[in-house]
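Here you go, one structure.
A single protein chain has been removed from this complex, and every other one stays in its place.
When the chains are written out, they are named A and B in that same order, and each has its own residue count from 1.
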Amino acid sequence: MSDAASVGARYILERAEFPRLLGALRGAGYRVVGPTVRDKAIVYGEIREESDLPIGWTDRQEAGQYRLERRSDAALFGYNVGPQSWKKYLFPSRERLWTAIRKDGSFDVQPEPVDPTPLAFLGVRACELAAMGVSDRVFGKAGDPSYAERRRHVLRIAVQCGQAGGTCFCVSMGTGPAVRTGHDLSLTEVVRPDRHYFLVEVGSEAGATVLSGVPLRPAPEGDVATATALVDRAAASMGRTMDPNGLRDLLVNNPEHPRWEIVARRCLSCTNCTMACPTCFCQTTEEVPDLSDEKVERWRRWDSCFNSGFTSVHGTSVRQTTHSRYRQWLTHKLATWHDQFGESGCVGCGRCITWCPVGIDLTEEVAAIRVVPTPAGPAPTGKGSS
Amino acid sequence: MTSAPSSDGLRLVDHRFFEGVKGGLPQRLQPLTIERTYELGDMLVREGDIADRFVLIFEGKVALEIVLPDRPRVTIQTLGGGEVLGWSWLLPPPQWWLDARAVKRTRTLEIPAPELRAALDARPEDGYEFLLRLLPVVAQRLDHTRLQLMDLHGG
Partner (left out) sequence: MAARSMPVPVSDAPGVSPWVPVPFRVEQRAVETADTITIALTPPKGVPPIPFRPGQFNMLYVFGVGEAAISIAGDPTQPENLFHTIRSAGRVSAALSQAAPGSTVGVRGPYGTGWPLAEAKGKDVILVAGGLGLPPLRPVLYEMLRDRERYGRIEVIYGARTPKDLVYYNQIQKWRDRTDLRFQTTVDAAGREWYGDVGLVTARVPDIRIDPANAIAFLCGPEIMMKFTAQALEAKGMTDGSIYVSLERNMKCAVGICGHCQLGPEFVCRDGPVFRYQDVRRFLSVREL
């Protein structure tokens, strides 16, 4: 293709030419990260060549279950989402914030610079784009500098889902499966017996720039329609649904609902859901002194509201029971997130359902609370002695 | 401590215990009262003594003290104007179970228990009114004591 790509335009990239896209990304200085098979799951890692991708693999997901299976075709992106999310790059699970050295009775602090290498996220699902938007607002509101710095250098190559996962409910949350916004490029993979191609849609100037030199031709209407039909099919076959209407009030008004105790008896407080969730942001800080006591590092690492000690104050903890922790997690994710950030914290990716070892399904929990909500309104304040 | 039958001094009807009362109860009890003034350090009652009177504090400050055999005495509560000392005189056996000491110059009106009982027995509606007023005092003292267990000043 000789003309420069333009934003909003759609092109066809033949399967055979896919390595040219990878080459263009690396040639433009991007470190490419994307899906790869490791430890019997599709996780995110370095993509140096196309064979690093999970070619011909798909995932079977259900509550508490995840299994890889061979596809009957050689699709590159024929799976949904794995246990990891892109937050591992924007908000690493362990990160050094600064190093301090003792000096003349005082100390000097050196903030940790962020690796400036631009990243190309290859294979970002619509729900993951939405999750990144949510995280942008969370970390933005707090003025977090390293998230902002990393985020600046990210190119997002989205992939539209052609099939729904067993635990997904992006349609309910309004986050997918179609990629509408936030992408630099969007790919829709079409695998036919006679053809294998990608519909490429340009979402930004940065995306357009990367495509120069990649062999593309304008997409015919028929190919666009085929790709759209795939996405529609995915939308029609969601594994789960969850009505988000009125969810904020429902959960805030039902802190004493009997369902919390029922789910608490199953929950192991293992924190899997918070680690897998692309929008969970809780973190803690650690002092790491060296043996000489002359130098100390401040690190931050992921934390979880399910961890004991999370709410420790004055020698005790506010949330001691699993009951209160589960309630906190779900109420925050689906309800009070609205108060804090003006939107839901959930994008319907289904990871928390898949990766819960006991298969707790938040869509089911919400439905149970909806069926018999306790009366709305604040608890009455009692007075007097007994 | 000085005492005198109250003449034109303190009046029961002015005390918070009788606030809002109708029907003349404090006026009927007034002739039974003895006015007392305790100076700093005077004991009003001692633990173990017969609880023989109903004490209404008008001014000053009274410390309720627990006497412990193995350590210095501890004040567990102070009472001031508008409060009553206690109700031990009403319940068998009528015995004070705390010391009460004036930590400030304190003025009281006191009604001897036998005469108060007789007056209330003679007019049951007065007795009912009196108990209805005493019960909230007991309840509030209980609430206060329970809260004191909760370390409100623990910070």
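Heads up, the rule we're going with is that a contact is a pair of C-beta atoms (placed from the backbone, for glycine too) under 8 Å apart; a residue touches a chain by one contact, two chains touch by 3 or more.
What you are looking at is a predicted structure, and each value in this text was computed from that prediction instead of being measured.
J.: Write down which of A:Ala5, A:Leu53 or A:Val138 is the residue touching the left-out chain.
T.: With A:Ala5, A:Leu53 or A:Val138 as choices, the missing chain is touched by A:Val138.
J.: Which candidate, B:Met1, B:Val74 or B:Ala118, sits in contact with the chain we can't see?
T.: If we include the chain that is not displayed, B:Val74 is the one touching it.
J.: Touch as defined at the start, partner being the missing chain; which of A:Gly8, A:Gly213, A:Pro255 or A:Pro357 qualifies?
T.: A:Pro255
J.: Using the touch definition from the top, which of A:Ala9, A:Ala100 or A:Cys270 touches the missing chain?
T.: A:Ala100
J.: Contact with the hidden chain only, please: which chain B residues?
T.: That gives, for chain B, the contact residues 40, 61, 63-64, 72-78, 80, 82, 103-104, 144, 147-148, 150-155.
J.: State which residues belonging to chain A touch the missing partner chain.
T.: 97-98, 100, 102, 105-107, 109, 111, 138-139, 141-145, 252, 255-256, 281-285, 287, 289, 293, 296, 298, 300, 303, 305, 310-315, 318-321, 323-324, 328, 331-332, 336, 339-340, 378-379, 381, 383
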